[in-house]
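Let me begin by handing over the structure; questions about it come next.
Removed: one protein chain of the complex. Kept in place: all other protein chains.
Naming follows writing order (A and B), and every chain is counted from residue 1.
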Amino acid sequence: MNQHTVSSRSTHRSDADETAHTKRAEQRTYLWGFGLALILTLIPFGLVAFGSLSAGTIYIVIGACAILQVVVHFRFFLHITLARNKREDLQLILFTVLILTIMVGGTLWILFNLYYRMMPDMLP
Amino acid sequence: MNHESHWVLGRLDWSALPFWDALQHPTTMNIVNAIIASGAGAMVILGGLIAAAALTWTKRWRWLWSEWLTSPDHKKIGIMFIVIALVMLARAVIEAVFMRLQQAVGLDGGFLTAEHFGQLFTTHGTIMVFFMAMPFLTGIINYVMPLQIGTRDLSFPVMNTISLGLTAAGAALVMVSLVLAPFSTGGWSGYPSFTESAANPGAGVDYWIWAVTLSTLSSTLTGINFAVTIYKKRAPGMTWFRLPLFTWTALCTSILMIFGMPPLTVATALLALDRYLDFHFFTADLGGNMMNYINLFWAFGHPEVYILILPAFGIFSEIFSTFSGKTLYGYTALVIATLAIAVLSFTVWLHHFFTMGQSAHINAIFGIATMLIGVPTGVKIYDWMLTMFRGRIRFSVPMIYAIGFIMLFVLGGLTGVILAVPSVDYQIHNSLFLVAHFHNMLIPGLLFGMLAGTNLWFPKAFGFRLEERWGRRAAYCWIVGFMMAFFPLYALGVLGMPRRSAAFFEPTYLPWTLIAGIGAIVILVAMLFLLLQLWVSVRDRELNRVPGGDPWDGRSLEWSVSSPPPEYNFPVIPEIHGRDAYMRQKESGGGAHPRPDDYTDITMPANTAMGAIIGMTGFLMAFGLTWYEWWLVMAAGGATLVALVARGFTRQRTRTITAAEVHRQHDTWLRELASLRPVTRAEEQSSANRGLPASPVEGAVQ
């Protein structure tokens, strides 16, 4: 695809073949994404419904599956990759993750510290 | 929620009139306060009537609509933002004067009721932050940034009109609260549980919530618009490290807007849920926790401080370099310092509530982070001083503001470091020391920056320079007035006077509050001088015309086009070869204004009523929510949705300016340029300055 000129309305056979090929490849991407997301959903739901692990382990598995599934969605549905020409968008997302970590992490740290010291009723 | 409401008027009734209370309980105090409040309300109505009458008299309604309100031109939108800012500045300064006078005579009483005083400091703070500072800096960035990066418009011009509409709606809501009172008494930060309906069931807090929400939405959209523009629409060759410093600060401010505004949206939305739908986020009972609000508010509030200050840093950088006739010293260091400040500003919000009750090590960490921000800021101060070093400095009005800034801002920064020490903060938090500190940052920092920027770029926008003498008088009055009004507050704070006190009972405060009161009067005089400056400048505009477009021997691209610039900014998009792009062009052999080989058709966004519509429906929705007029909320909400969907169906979104027309206009200007006499920098402030600078004197440091 990279080398095409802007106004390509070409009807060459090879082009059509190539388009069909990339289309199939992209369809596979979505199918992979769907399958992986499905598995990463079923694992935590299954564990909570039928498992008998300790609460701590279950939380870790839920968290890990959630993070993995977010990555899967970004990779397979939103097409965010490490490719060179999309760097500024990756930068945007990584910066957002940084700010989210600061804000969410900071909030939890500050408030649970407060609860622990001053408002034990609010501890879950 | 608590009392039955009229189906049309909601809970709006006679008691909303500012003099109603005095009619019911005619004590001296009530009557004095009613006269002041009604006078303010009458001025709003009168101002509106005069404006309407003037427009009708000069038959300018159609002109206002088609040339301004529906214009997607970033330059016009920028000017409208600044007009909002100046109107709101005038109101908030008058409120400040009333507060200072109240405290000057506030021993054992004063003339304002506590309720009235509470409304004054709440509207003063809310207006200064959301409806003066934000529109002012948004307006200046709107006007200047696209010109500096060599583009014809922002990425999303229609969204820009919507941003303007939302800010205007919020400002209008605050103005309406003078006529249909009251406004909140909860301060600009609106802390619960005081602002919960249990303590404050009236319309005041709701006015505050919706005015702030409108402003927040506007700023979020603005931030996205600016950031995408700077990312995607730079002229060819305008690489990151060739951007003018003002554009860098505009970018960092937009990033802070994008990520710093959402916490406030969340905080005010949750407070609204508490008040309207009986949620329990911040209530004192049923599992609510007001510290959640304070945490969210300052997660916004601290980035906000840097949203306000960074563009001013950018403006001062341009001024120091332009009026010293030198390239900016330490450009790379300044860029890195700006970026560092932007990121660090997200890591310090806890210093606004050191006394909450968290453990000492958390306080220590946030205190250290706070002091760290002083480092990049210090780098900037040194860079600016070194830019002036050995330069040919001209003391024009922008430079006076800039030098006032650099001295006063350092003092404010030092008091900030004092406040960043948690153990000290335990002693002086919530005192006037804090008030003195943040005014010390925001008046010399933000406000001087904006006024300096106005003096700097006014000739670009309107084609004539602002008058210098009155400008200087205004600048000196600002500097002196600021020092007199706020340095005493440091002393008062250390003496233990709490902020937001309507009255006090400690005679030792009196001399200090008196000096501060006189300082406030000097600031009021400064405001009058600003008005006079504008008046005289408009009167003598023919004397001060700068058709050449470059009155200060500028360095960046905005000076390369005519004053005022054509609506498409650049007849041909320039190609950039280095920093200080226009200065480079002037020094190169090719001449300052090369004639392009050929012109092409230019596509510009077509006029749109979207901003006016969304602004109007936004205002009506907010007003309906404030007074529980649910029919109005639903009607205005529905109209908003219909307008947005209908906009999707339109296809006539652009119009074209032909190459021939561009050619003709450019030719006219080039001919005019050829007829101008170039002036040296010594003549810059005289009427010989027609906007065409002579080549620099031999041997001058460049």
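Criterion: a contact is a pair of C-beta atoms (placed from the backbone, for glycine too) under 8 Å apart; a residue touches a chain by one contact, two chains touch by 3 or more.
Please note the rule applied: contacts and distances are computed from a predicted model.
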item	value
UniProt protein name of the chain not shown, from "Acyl carrier protein", "DNA 3'-5' helicase", "ABC transporter ATP-binding protein" or "Cytochrome o ubiquinol oxidase subunit III"	"Cytochrome o ubiquinol oxidase subunit III"
Residues in chain B touching the chain absent from view	155-156, 220, 223-225, 227-228, 231-233, 258-259, 261-263, 265-266, 269-270, 273-274, 277-281, 283, 285-289, 292, 296, 299, 641, 645, 648-649, 651, 653
Residue ranges of chain A at the interface with the undisplayed chain	1-9, 19, 23, 26-27, 30, 33-34, 37-38, 41, 44-45, 47-49, 55, 58-59, 62-63, 65-66, 69-70, 73-74, 77-80, 83, 85-86, 88-90, 92-93, 96, 99-100, 103-104, 107-108, 111-112, 115, 121-124
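Rule of thumb we're sticking to: only the chains that are shown with their structure count from here on.
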item	value
Computed distance of Cα centres, chain B from chain A, in Å	38
Footprint of chain A on chain B - complex, ascending	231, 255, 259, 263, 287, 289, 291-292, 295-296, 299, 343, 346-347, 349-350, 356-359, 362
Footprint of chain B on chain A - complex, ascending	88, 95-96, 98-99, 102-103, 106-107, 109-111, 113-114, 117-119, 122
